[in-house]
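The structure under discussion appears below in the form of structure tokens.
All protein chains of the complex are present and in place, except for one that has been dropped.
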Amino acid sequence: MATLHTVNKSPFQNQTLISCLGHAKVGDSVLLMEDGVYGAMSGTAMSEVVAGMGANVKLFVLGADVSARGIDASRVAEGITSVNYEEFVGMAASCDRVQNWL
Amino acid sequence: MSIVKKFLYVNRKAPYGTIYAQEALEVVLIGAAFDQDVSMAFLDDGVFQLTKGQDTKEAGLKNFSPTFRALGDYEVTKLYVEQESLDERGLTLDDLQDIQWEDEDDDYAEKPSIIVVSRAGMADVMADQDVILSF
Amino acid sequence: MKFGIVVSEGPYTHQASDSAYNFVKAALATGHEVSRVFFYHDGVNVGTRLSIPPQDDRQIQAQWTALAKEHGLDLVICIAAAQRRGLLDKNEADRQGKDANNIADGFRISGLGQLIEMGIQADRTITFGD
Partner (left out) sequence: MAYDVNGTTIEHDEEGYITTLSEWTKELAEVISKAEDVDMGEEHWAVVNFLRDYYEEYQIAPAVRVLIKSIKKSMGPEVGNNKYMYELFPYGPAKQACKIAGLPKPTGCV
């Protein structure tokens, strides 16, 4: 009974990603999109927090929003999978529910 | 309509600074007519929506906080409030409005609508839903 | 699978309506159904036909109208949110004695009940907002 969570806020601006990861269950998926993709970067003040709190969930990032922001694919932290919109749709369909952290 | 789904309205934003809290309440009141299994979740800044003593006169805004106390009439009786979110903001249950519902099956006994849950408990509530609408 | 979509932020100010549009297109392209797109909060502003975006930018309202025509999408603007923000169809304008209406082709104004009904009927409800 897994949930797909989406987060669209930069973790440098507010607590939404932290709150999401604090409520996600083992085996859930978390997709970072829009400004949320900044939370997927390696070598930032948030990288370790995201890796630590996200250890029990599957982390994804929306590739279109990564490229739009000029983030090189090599800067996406290890263990975070980049997906396109069709894969996003597929994830929403295969989970039991979607929770959008706004 | 025979389908009954579990609906959760997630409130994570403070009132007044933005319209989300107020328009969320409008959804809940309308949604109550559809005979679904409805719950509301208040966490992060959303717990500020339920505080006592809101007085919007000087700010020139509509005070919608009394409307939370009408939810029981609409059979919305499960308001989950997260303990950690209260703690982080220096709030206790006493700082929140007393929100109750009348149990018709129990001689109209008044019962509290606010259910304080831990973060883990809130995660369980969320994971138990069919539809989650976030505001 | 049947998706219900909520758009709750205004066009151009926020990326929400663009993300929703990309999601809906991808869902339709992969053989899914989109039962309704419900516009709430400032999202109702997507449905005005009076916006004039610069030619070199995306035409958000026109994109939705075209997608709706092509796939028979049900684009619903919440009446309560729309009235607050000055969006009216011809019926409402006449009824309220207003001198203009501004709803774009392919959109319709209806009540919040349509959001709840969408949540009941759709297999998954997804919100794009802030």
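By letter and in written order, the chains are A, B and C; residue numbering begins at 1 in each of them.
In this text, contacts are C-beta pairs under 8 Å (C-beta built on N, C-alpha and C of every residue); 3 or more make two chains touch, one makes a residue touch a chain.
What you see is a predicted model; the values in this text were computed from it and never measured.
Student: Which of the displayed chains are touched by the chain that has been omitted?
Tutor: B, C
Student: Out of B:Leu8, B:Ile30 or B:Ile114, which touches the unshown chain?
Tutor: The one listed residue touching the chain not shown is B:Ile30.
Student: Using the touch definition from the top, which of B:Val4, B:Ala70 or B:Ala109 touches the missing chain?
Tutor: B:Ala70
Student: Which subunit B residues would touch the chain omitted from the figure, given the whole complex?
Tutor: 26, 29-30, 32-33, 62-64, 66-67, 69-70, 73-74, 108
Student: Going by the touch rule given at the top, which residues of subunit C touch the chain that is not shown?
Tutor: Those residues of subunit C that touch the unshown chain are 78-80, 95-97, 111-113.
Just so it is clear, only the chains that are shown with their structure count from here on.
Student: Chain adjacency by touch: line, ring, star, complete or other shape?
Tutor: It is complete, because no pair of chains fails to touch.
Student: Distance-wise, how many Å sit between the C-alpha centres of subunit A and subunit C, to the nearest whole number?
Tutor: 26
Student: Would you give the residues of subunit C that are in contact with at least 2 other chains, written as numbers and ranges?
Tutor: 8, 125, 127, 129
Student: Please list all residues of subunit B that touch 2 or more other chains.
Tutor: 131-132, 134-135
Student: Which part of subunit A faces subunit B closely enough to touch in the complex?
Tutor: So the residues of subunit A in touch with subunit B come to 1, 3, 15-16, 19, 22-25, 97-102.
Student: State the interface residues of subunit B toward subunit A in the complex, per the touch definition above.
Tutor: It comes out as residues 10, 12, 43-44, 119, 122-123, 126-127, 129-132, 134-135.
Student: Quick check on the complex: what are the subunit C residues that touch subunit B?
Tutor: Per the touch definition, subunit C meets subunit B at residues 6, 8, 40-41, 80-81, 111-113, 115-117, 119-121, 125, 127, 129.
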